[in-house]
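In this view, the complex is presented without one of its protein chains, the others remaining in place.
Showing chain A:
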Amino acid sequence: MFQIFTDFAGWIVFGLMGLLPSSKLGDALHFFVEDVSKIAVLLAVMIYAIALIRATLNVERVRDYLLGKHRAIGYVLGSVFGAITPFCSCSSIPVFLGFTSAGIPIGITMSFLITSPLINEVAVLLLMSLLGWKFTLLYVVAGMAIGIFGGVFLDAIRAERWLESFALEALQRGQADQSAGVNHGVKEQTVMSFAERHQFAKAETVDIFSRVWKWVIVGVGLGAALHGFVPDGWIEAHLGGGQWWSVPAAVLLGIPLYSNAVGVIPVMESLIVNGLPIGTALAFCMSTVAASFPEFILLKQVMHWRLLATLFVILLVAFTLLGWLFNGLTPYL
């Protein structure tokens, strides 16, 4: 199905530009054109299609739905909704407070917020097209597992102790209201006509596209450079054995590199194609996407340093364990 993009890139790079497939530049450019054209077309089509379907899903409905759910189900649902609900990371704080003040336990809220940057439709789409469905499935399961267990752990250590006092009070009020049966802002079911859905999907496509195209160019550009200019076999020879230290090293390396999933997935593809073990690549990718300082600093407005640091360590440990697990499993995949 994706052959057309390979042919298209071949036509541009080897035909029109007259570069040799065997040259480094030709190889790198071919990779670049193929991936950028493929990603651009896929994004435009799929974001629109997905937005049509989920036009009526929003954080308010998710909150109402999560309210009063049993904890065990709550973490899983929090994580599932984190994966499928669209929201801008600049809304993290209001969403956190909105969930909290409704009385949703902090662990469930965090399952939602941890999973959200890791899994979204754009990331899944890129993974499917670049690395295949098996890998995508692994990624999604792993991302949700981290969200779920992160949430469980935070509730187990009673993380709400380390919220800013106004957030904690809001949580306690919300929980008191909830047990007293007070209903907060349950919205009426929204019914949308197709025209409205189309409007929403169109706006969503334009919005996401205008936000991520830069990342695509940068990410694919880096991937292409790696692909063309890192000597063949270098990565495989030095890191291909899945040396134990390579996973924590990849996680640490990912922290200062802040990117969203769209930028890092093409890099990951290139690394994997060049022989980097998938566990190491996954750990690197997740660390780059989810453990970013700018977002953590934002959370400081509602949490004490202690909770922030705990959260950070949880993520780093989780990514490392996950990397080791997948490297260990690779022979059986």
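Heads up, the rule we're going with is that contacts are C-beta pairs under 8 Å (C-beta built on N, C-alpha and C of every residue); 3 or more make two chains touch, one makes a residue touch a chain; residues count from 1.
The working rule: contacts and distances are computed from a predicted model.
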Handout entry: The complex's invisible chain, by UniProt name, from "Cytochrome c oxidase subunit IV", "Thioredoxin family protein", "Extracellular solute-binding protein family 1" or "HTH luxR-type domain-containing protein"
Key = "Thioredoxin family protein"
Problem - Candidate in contact with the missing chain, chosen from A:G26, A:G82, A:G98 or A:P117 - result: A:G98
Completion exercise
Missing-chain contact among A:Y65, A:W133, A:F166 or A:F293 belongs to A:F166
Handout entry: In chain A, positions touching the absent partner
Key = 58-60, 63, 87-88, 90-91, 93-95, 97-99, 101, 166, 170, 185, 298, 301-302
